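As you look at this complex, bear in mind that one protein chain is not there, while each of the others sits in place.
Order of writing sets the labels: A, B and C. Residues in every chain begin at 1.
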């Protein structure tokens, strides 16, 4: 199983008045993980959108929050594919605070493949193969 | 069971290059639903934070996406409490596109009660009672 | 001179750890003002994008911040056009906290008209006339 590691630093804009990262931003971080996962598989997600007209629409998201993240924290996002089918892919993520090494969140997103009009389609073979070899 | 209805209109800023609302924004909409739910129960969430020092930290979120939302769409968020305990509350949400009346998403958030330092605490009795009478 | 009034309530997601609205969100509010201004002129901005393929690209933004906005505040955005030419439009905005009636920000955005590929173009006559009659 292949796992990508992405590093980000928490932005001020990502905090809320509780003094911690607003929870919806963890979904943005997962998407950074997906982008890096695709790149590691040998393609840019942007290229799959443009060249093959194929998009990974999110149909389901889950996230469990275990500890807060704070402004300027260094964050590690680990991303892997737990299920890959001709019309669907499931990504898993763990999110760690780098200094403390604490697991602060884990999550999953389910995606179907759609064309530019939002119609369901099969994975273009090239990208299915690239993801398979992860 | 009490259900709150919140209406919003999709902002340009909420769309992404797929031409639809970026999925993380549905979590922001759920939070608008929670704010209105508290108001309907007779208190402002901001007041609970300031006066009782109690916060509802998100520990888990789930969202299923059934259809896209688009810029300038009118959106209806329905919010209700499915479980209320001394230290935890679970909110459920359905999100509809108003014109088509289509259900476009449904979700759930689980919250624990914490003080301003993030320590777990029990619901202040006043707010527990207000939410109970929902 | 025609002025549109838009009302919003501050979202939790819009605050930052300073306990006030993150400054970039005022630009999002200005865009809500623009959307309502277009609607008052008799067209939906989304429709101008889709039907005429014309977009208002932001080429310059200015905002002065006079006082903070806070979670759950009711906010009034006033929007008007200060200059309209065949290839450019300038919008002005004032932003007030409704309860205190304090002016909390004022700003300006300059836009050029572009097609879907980002090329400069003239205003489609229909939309120029609608904005002129504002």
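The rule we apply is simple: a contact is a pair of C-beta atoms (placed from the backbone, for glycine too) under 8 Å apart; a residue touches a chain by one contact, two chains touch by 3 or more.
This is a predicted model, so every value here is computed, not measured.
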Touching residue (missing chain; options A:44, A:85, A:102 or A:122): A:44
Candidates C:55, C:78 or C:126 - the one touching the absent chain: C:55
Which of B:22, B:37 or B:91 contacts the chain that the document leaves out: B:22
Footprint left on chain C by the chain that the document does not show: 17-18, 20, 23-25, 27-28, 55, 57-66, 68, 118
Hidden partner interface residues of chain A, rising order: 9, 11-13, 28, 31-32, 35, 44-46, 70-72
Where the unshown chain meets chain B, residue by residue: 12-13, 15-20, 22, 24, 71
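In this section, only the chains that are shown with their structure count from here on.
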Most centrally placed chain - per-chain CA mean versus overall CA mean: B
Interchain centroid distance [CA atoms averaged], chain A/chain B, Å: 23
Centre-of-Cα separation between chain C and chain A, whole angstrom: 32
Interchain centroid distance [CA atoms averaged], chain B/chain C, Å: 27
Numbers and ranges of chain B residues touching at least 2 other chains: 28
